[in-house]
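A single protein chain has been omitted; all remaining protein chains appear in their positions.
Coming up: chain A.
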Amino acid sequence: MEKSGSVDSVESLCSKGRAIEKVLQCKCECRTWIKSQFLCIDLMFFCVQVYKDTSKGELPLLPEELVQDSAKDVTYICPFIGPVRGSLTVTNYRLFFRCTDREPVFGLDLPLGVLSRVEKIGAATSRGDVSYGLACKDMRNLRFVHKEPEDSLKKSVFEVLMKFAFPVSNNMSLFAFEYKQVFPENGWRVYDPLAEYKRQGLPKESWRISKVNDRYELCDSYPAALVVPVTITDEELRRVSSFRAKGRIPVLSWIHPESQAAVVRASQPMVGQNGRRCKEDEKLLQAIMDANAQSHKMFIFDARPSVNAAANKMKGGGYESEDAYQNAELVFLDIHNIHVMRESLRKLKEVVYPNIEDSHWLSNLESTHWLEHIKLILAGSLRIADKVESGKTSVVVHCSDGWDRTPQLTSLALIMLDSHYRTIRGFQILLEKEWLSFGHRFQQRVGHGDKNHTDADRSPIFLQFIDCVWQMTRQFPAAFEFNEYFLLTILDHLYSCLFGTFLCNSEQQRLKEEVPKHTVSLWSFVNSQLEEFVNPLYVHYASHVLFPTVGIRHLQLWVTYYIRWNPRMRPQEPVHQRYKELLAKRAELQKRVEELQREAANRTASSTSERAGSPTRSITPVQTFV
């Protein structure tokens, strides 16, 4: 069996060391570079890294990655193993720290994009030591201590770091625009809206793809292609857009292949205190209902708690009144806003990093409400999926602006309803469609390259969604084509700014910035080495709808994400590792059987008298996936 250098995320450290070594040896090959980079990220996981080639001090740089500054004698205060002395290097993409005088060799390698804050802690001590704290978006804080350069004209390495960590604030471009790796796959071609709606089997007699937003004039945060009922004209859509917050009109997101019940997304109606109405909007919703012959009812899911929805009326927003929208039932899903979520994650970080208080772990976890929010989001999605699947009714989903809670709910409901979105490529399409094209404000929510870490627009909405997906993969271990490493990779590159995928706030902005032209898509990278991300347990059941159990009892904290920096929480060899071994074993045996059969066939051909006890067993039942 070939031992490939592409190490699975959880292979034992031993072989990991070997793999790194191997990767370090063949630097010339670009692809391996990328791998090494991922291995490094991966390795941070274990807090222990093995660099063999330390004497030369060479760093595995990416194409276009340039060393900006480095400093020796920097101490990293590791909360788990104590102070570590080593050298620090800052490039235009990442930070390297390595310490060679301890066994095993210790290293840190993180993209600067994960930094949310870099600051000097306290003043210089008498010995001239300065301390720097680095707060990261991926649930850890790093602390370094180093000597202030004696030459006061020379900038400290941390000042350089600050410049490159926040390029947007310093009027520089993100590294994604410089990174010019070429992959065999082009991830920018993964999503084609027309092909996707065709796959869904969009019935032409009731729905049409409107070009009204072709130039993003109707709504600048929506995609160019919008699916609306045939009975509604573009002119009517324009009028609806003035009634919906940010012009985000109700448009189709997904349609059930059999019942034709539709999942429609929108933003809140601008009802206001006076109960404004818009007859085109009412007509549009009626048309959506009519497009589904199976039901004469419709559900409007407002993701917010009813109190908040009502409070929005003060600001001109609000929710659909049942007088104006007959046959529509309004349901509030009680999901809180971005600020509550941000606060919840902040609390969670406090609870899990760096140290966990064992005896109060559970109540501490509960006090963060993080899993409760996850439960509410999953429960809301479940109700949506249930109405569509079991009730055969169409649903409209919105929150305030329809770009945070709404994509969480629609995309989770879609994952439950449509097995296509549980494949690797299908999931990519889902993200491209529900999140990127429909304008989840990634730039604002993540704050790429922006030093303003207190920005109230930041919120872990997308992380929360990935967490919900992870919860589902836990409950249905064989229903998803991708593995945990895939989700981790997405989250790591949400912050890394290596790929263009999660840059900007909307499709329009991405086109304006020519993101697809100047950057590499994350999917280029992923799809070029799919085997890394495949869940070996995957069984493709095309028609299965997944209804997860949303009780807190079945939800778990995603330890391998939130607590991955804690070396003690390192996962043991998971089941799928052994499963992979089994798959390899099967492939090996299969090959062997084939060989023998060929041999036997040859022999019987040469001498018909010799009759080996060849098995009559057919080997056909052995196929890769049943």
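Just so it is clear, contacts are C-beta pairs under 8 Å (C-beta built on N, C-alpha and C of every residue); 3 or more make two chains touch, one makes a residue touch a chain; residues count from 1.
Operating definition for what follows: contacts and distances are computed from a predicted model.
**Student:** Would you kindly match the missing chain to its UniProt protein name, picking from "Glycerol-3-phosphate acyltransferase 4-like isoform X1", "Ribosomal protein eL8/eL30/eS12/Gadd45 domain-containing protein", "Myotubularin-related protein 12" or "Vacuolar protein sorting-associated protein 35"?
**Tutor:** "Myotubularin-related protein 12"
**Student:** Among A:117, A:238 or A:570, single out the residue that touches the unshown chain.
**Tutor:** A:570
**Student:** Identify the residue among A:170, A:233, A:321 or A:390 that touches the chain left out of the display.
**Tutor:** A:390
**Student:** Any idea which of A:340, A:511 or A:530 touches the chain not displayed?
**Tutor:** A:340
**Student:** Of the residues in chain A, which ones touch the absent chain?
**Tutor:** 12-14, 48, 104, 305, 307-308, 311-312, 314-317, 334, 336-340, 342-343, 356-363, 365-366, 369, 371-373, 375-376, 379, 382-383, 385-386, 390, 399-401, 404, 455-457, 475-479, 537, 539, 541, 544-554, 557, 559, 563, 566-570, 572-573, 575, 578-579, 582-583, 585-586, 589-590, 592-593, 596, 599-600, 612-615, 617, 619, 621-622, 626
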